[in-house]
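For this depiction, one protein chain was excluded, whereas all remaining protein chains were kept in their positions.
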Amino acid sequence: MSGADATIRPAGSGGMGRGGEVTAAAAVAMDPTGEAGIRAPRHGSRLPVTVGGLVATALASARGVIGYAVLGLLAAGAGAVADAYTTVTLARILALGLLAVSVAVVTGWAGLPSLGQVAPFAVGAYTAALLARAGHPIGLVHVGAALVAAGLFAAATGLAVVRTRGTAFLMVTLAVGELTAAVAARWTSLTGGSDGLAGIPATRPVWGVPALTDDRHVYWYVLAVTALVVAVTVAVLRSAAGLLLTGVRDHEARMRACGHPVAVYLLAAYTGAGAIAGVGGALLVSAQRYISPADVGFEVAALVLLAVIVGGTTSIGGAFVGAGLIVGTRDWLAGPWPGHAPLLLGTVLIATVYLLPGGLAGLIDRLRQRAARLGVRS
Amino acid sequence: MSPHRMSPHRRRPWRLTAAVISLFVVVAAASGCGGKTSGADPGRVRIGFLASLSGTYQAVGTDMRDGFQLYLDTHGNRFGGRAVDLVVADEGDGGPTAVPAATKLIKSDRVVALAGLVGGGSVAGVVPLLTENKIPLVGANGRPELKDPTWVWTTSFMSVEPGAAIAQYVKEHVDGPVFAIGPDYQGGWDELKGFTDAYVKAGGKLANPDGKTVFTPFPQTSNFLPYFTQVRNSGAKAVYCFYAGRAAVDFVKQYRQSDIKDLPLYGAFLTEGSVLDAQGPAADGIFNVLNYSPDLDNAANRTFVAAWKARHDRSPTTFAMASFDAAAVLDKAIAGINGPLTPQAVNDAIGRLGPIDSPRGGWQFNHTTHAPVQKWYLRQVRTDGRALANVVVQDLATLGNSTDK
Partner (left out) sequence: MGLVDAYLIPVVDGLAYGLLLFTVAAGLTVAFSVGGVLNLAHGSLYALGVYTAATLSDGTWTGLGLAVGVGTLAGAAGGGVLAAGVAPLAGRGHLAQALFTFGAALVVADGLTSLFGPDELPVTIPAGLGASAMIAGHRYPAYRLAVIAAAVVLAGACWLVAARTRVGARVRAAVDDPQMLACLGVNPRMVQAGVLAAAGGLAGLAGVLGAPIIGPGPGTADAVLLLSLLVVVLGGLGRVLGALVAAFVVGLIQTLGVTLAAGWAPFLLFAAMAAVLVARPARTAGGTA
C-alpha cells in the first residue's frame, strides 16, 4: 500500500503528507475497523489498535496521570514556601497561563493566529468582578458565569471572525480585542472606566467555606481550578476532536473535500478557547482583587501571543512557561533592572522566531528525537 | 504559514511542565527565604511613597516626591527619631499601575505607612488594599469622598473642593453660561462635580448640551480642537476646566490657537508647576483656584520656599507643599507613639494630631473626612517681573469644616 502511495504524494510536500497522515489518523480514530470505504486509511494506521498497543497507551496515560499529580503537588508546595507577594504573582501567572492556553488552542491547534483572546478574558474577568461586587462571592459561581459569558461572547464574535484566515484573522481579532478594551474603558457606569473596579471582596470557593483572605489559600484555589481546566482541555485535545482540529489546520481543503464541516470545527474551537480565557479572567480577579482595562488591552494580547510562540504554539505546558516568563520578566526584573522588560521580551521573541520555530516545547522535542536517534544507532 | 509542530499526541508536555514547576519552586523558595521583614529594627521605619514618575502626571509626581524628600533632607532623614527607609514606586497614570505597585509595597516591602498618590483614581483603587491590610495612607493630592476613610488621611484637599471654592466667583464675574470640561476618570469627575454642583446651586447655568459636563478620554486625549468647536457652538461665555500635567499644556496651547481664544478660562491646577513654562505666553490671563501660593506671607512658607529654591531652580507648587506636609504629619505622628511601631499605632497617632503649621498657613484634619480645613485663593497668571507667574488675586473661601463634628 505504501509503495503505491509514494507516487501519489508530490515530492517535498511535507505538509501535505503530514496532513494526509492526520486525516487518516482521524479517520481511524472514528472508524477503527476501516469499514467506511471512502475514508479507509491510505498511509497505514498510526494509532495502536492492537491489544498490546491499547495496554501501552493505558500505561502511558497512567504514567502521565501520576506525573501530573506529582507536578500538582510541587506547584502547591511552591505556594506554601514562597512569601505573600510571590504567591500573588504565581496566582496571576496561572490566570494569565489560562489565557495563554486559550491562545495556544486557537493559534497552535486551530492554526489561526489570534490577538483577540483578551476579549473573552475581559468578559470573564468583568463578569466575575461585577458578581463579586454585587454580593455573590462564591468562586464556583464566578467561574461558571465567566465560562458561560465568555463562551457566548466567543461564539457570537466567532460567527463573523472564523470566516477569515491568516493575517486577516490576526487583525480581525486585534479589532475585537481593542473594541472590548475600549468598551471596558468607556462604559464607566458598568466597568469603572479606565481606573477599573477595585474593592472586590475575597472569594469563597464554594458555599460553606469562609472567604479566602490568605494569599496562599487563594493561590491553591486558583491552582485547583487551573489544573481542572487544563486537564479537561488536554483530554479534549488528545481525543478525536484534537485530531480533527489539527487536520483543519494542516490541510483545510482536504478536510473539506472529505466532507468535514470545517467552519463548525473552527467555531467550536474558538468558543472553547473563549471559555478557557473567561475562566482565566475570573481567576485573575480572584487573585489580584482588581481589574482594569489595562489588564485586558493590546499590550497583554501581544505579550500572551509572544508567550505562546516562545513556549511552543501547540504546547499547553509551554503556554504556562511563556506566561511565567512574561510576568516574571516584568515583575521580578523591575527591581534590579527597571523599565527594560520590553528589551528582554523583544530579544526573546526575535531569538525564538529565528532559532526556535517550535518554541521551547519544540526544542525539547528535537532534543528528545536526537537522543532517541542516538539510542537507535548505538 | 505554519506555526505548528508534528502530531501533538506524540509529545509528553509534562516533562516541560515539570521543569517549569521546579523552577517556580526554586524561585519561590529563594524569595521566601530572602523576603524582607517588616520593621525588625526598632530604630528604623519603612515608608512607601507612591507617585506618578511616568505618564501624564509625571511633573506632578516628581514635585511630590521632591517635596517629601525636602522634608527628610531638612529633618535629618528621621521621623520621630527613627531613621527612614523610603521606598519610592511609580503610580503611573492611575489604578492599573498604582494597584500592583501598592500591592508590592505593602506585601513585599512591608511598609508601615504609604504616602503620596497623585490621582483620585489611584486612591480609589488602593483604598481596599489599605483597609484589608490595615496600612495608613497619608495622601498628598486630591481624592474622592470615601465611605470609610479610617485608614486614609489627606494633607492636600478633597477633589471636590477647588471647583466648589471658585464657583461663586465665576457666577458673579461671568455674564452668561459656562462650559464645563474635564478628563474622564475619578479625579476629573470629582473636580468638575465640585464646580458644577456649587455653580448650579449659586444660580448659574451650564452651557454644555443637556447641562452635562463634557469628559475627554483619559489619558489619551491630546487633540482638544474638536471640543473647542463644541464650546463655540454652545454659546458659552467662559470655560471651567480641570487638567494637569501634559494634558494641561496641550489644552492651553490649543485653546489660544482656536476660535475661543478670547473666552475667559478658569481652571484648577491648569497652570500649576512646570506646565506654566511649557505653556508659555498662551497661559497669560488664566484664572485658577488653589490652596497655596509661593508668595504667601508666613514664616513656615518663607523657610520652605528658601529651602526649596536652594535645591531646585523652579518655584514650589501646591503638590510639593502638600507632600512636605505629609512628611511632617508622619514625623509628628511617629514621634507621638509610645510602644511598638505598627501600622495601627501610626494610624491612631495621626488621628491624635492637632493643628499643623504649614507653608500654606495653619490647618488641621477634619476628623470625619480626614482632610484639611483650609483657605482657598484665587490666582491669575500675570507677568511678574520678567516671567509669567500665578499671582494671588483674592481669597475665596475656607472649606472643609462643614461636616466636622
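Per-chain residue numbering starts at 1, and chain names A and B are given in the order in which the chains are listed.
Everything that follows uses one rule, which is that a contact is a pair of C-beta atoms (placed from the backbone, for glycine too) under 8 Å apart; a residue touches a chain by one contact, two chains touch by 3 or more.
All values reported here derive from a predicted model rather than from experimental measurement.
If you put the hidden chain back, the residue from B:T74, B:T150 or B:Q230 that touches it is B:Q230.
In the complete complex, the residue from B:A278, B:I337, B:L353 or B:V373 that touches the missing chain is B:A278. Among A:V70, A:A156, A:L179 or A:A371, only A:L179 touches the chain that is left out of the view.
Screening B:Q257, B:Q344 or B:T368 for touch with the missing chain picks out B:Q257.
Within chain B, the residues in touch with the undisplayed chain are 1-3, 53-56, 58, 214, 216-217, 220, 222-223, 225-230, 232-233, 246, 249, 254, 256-259, 261, 278. Considering the complete assembly, chain A touches the hidden chain via residues 113, 160-168, 170-172, 174-176, 178-179, 182-183, 186, 263, 298-299, 302, 306, 309, 339-343, 345-350, 353-354, 357.
The definition used in the following text is that only the chains that are shown with their structure count from here on.
Interface of chain A with chain B (complex): residues 15, 18, 21-22, 25, 46, 64, 67-68, 70-71, 74-75, 77-79, 81-88, 90, 107-109, 111, 113, 166, 185-186, 188, 193-196, 198-200, 213, 215, 237-238, 242-243, 246, 249-250, 288-290, 292-295, 309, 312-318, 320-321, 324, 328, 331-332, 358, 360-362, 364-365. Remark: chain B residues 1-9, 11-25, 27-29, 31-32, 35, 93-97, 99-100, 103-104, 107-108, 119, 121-122, 124-129, 132, 184-186, 217-219 touch chain A in the complex.
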